[in-house]
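Removed from the display is one protein chain of the complex; every other protein chain stays in position.
And then chain A:
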Amino acid sequence: MNAERAEHARGLLHQMLRVRRFEEKCVELYSAAKIRGFMHVYIGEEAVAAGVLATLEPEDAVVATYREHGHALLRGVPAGAILAEMYGFEQGCCRGRGGSMHLFDAATRFFGGNAIVAGGLPLAIGLALADKMAGRSRVTACFFGEGAVAEGAFHESLNLAALWRLPVLFCCENNLYAMGTALARSESQTDIALKAAAYEIPAWPVDGMDVLAVEEAARRAGAAVRGGAGPHFLELRTYRFRAHSMYDPERYREKAEVAQWLERDPIDLLRATLEAAGDLPEPTWAEVQASVDAEVQAAVAFAEAGTLEPVEELTRHVYTDRDDTDRDDTERNRPKRMPT
């Protein structure tokens, strides 16, 4: 690799490692009951978010799923604000009300994780339509899993995007399992790119474990979208190394299958490529790791110092025109800490 390209690849490695270490810490904190509720980690799939997001501009938009810690982090939402959100603290990017599955940050145009499968797709169509109406050359990158392909909202959205030639980059993260249901058990046509093709949307399958391949595909497709060629669709073939959520006994897949995919760990793959080319000397790799560890540590410290939104504010922020919006104004129905 030439020096510039090697530097760029090291950057991608750094980004993937940020997601990996951040989420490994999340799992630890979840086990320690610091994080509650439902949590889904992206470990194994980092090349997808890292590759696609590396190609986006600040004015572009991102719509993601409930497995979106990595997308938020790589889009520029501070790690501390993400972790505080998962702790349920008011220092979080949604003041603690969104949690792991509903990270949101208007400043970085990160328009949400979404706990409803395929829930984000129609919303992405709206963002893109608004851009088109205003004559803005922006891309809306819309991430969703292959499980979403079975939902009606997926088909409605693809049709609208193609019909109106909207600037959407559809990024299907095909990790082969909709929770516990294998792709072949839920789709008559398992070649997902063909579904997009049926709507006249150009679509390609991409090796989702190879961050350089993902980035290359996203850059080409994104350039076409930005240039007014209408929606494009990438099927990113990847694999989740961990369970679906923190409560999943993984009865639906063989350990041997997981082991096989672990050999294609996107971080190990890129690291090996760089090392083989002499582009990742040991001290450089140590620096990358140290910087990631420091970022994660700082995020934990930030989240640990967080505070719970005052209970009295439980009924705020539901409507625009009534700041405190409880529809019952009697004293007995006001949120408060009860005397103990």
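Assume a contact is a pair of C-beta atoms (placed from the backbone, for glycine too) under 8 Å apart; a residue touches a chain by one contact, two chains touch by 3 or more; residues count from 1.
We adopt the following convention: contacts and distances are computed from a predicted model.
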{"item": "Omitted chain, identified by the protein name its UniProt record gives, among \"Ectoine/hydroxyectoine ABC transporter permease subunit EhuD\", \"Thiol-disulfide oxidoreductase ResA\", \"Putative glutamine amidotransferase\" or \"Alpha-ketoacid dehydrogenase subunit beta\"", "value": "\"Alpha-ketoacid dehydrogenase subunit beta\""}
{"item": "Contact residue for the chain not shown (choose from A:24, A:187, A:216 or A:279)", "value": "A:187"}
{"item": "Residue of A:54, A:115 or A:298 in touch with the missing chain, whole complex considered", "value": "A:115"}
{"item": "Positions on chain A where the hidden chain makes contact", "value": "36-38, 88, 96-99, 101-102, 115-118, 147-148, 150-153, 178-181, 185-187, 247, 249, 251-252, 308-309, 311, 314-315, 318, 325-328, 330-333, 335-340"}
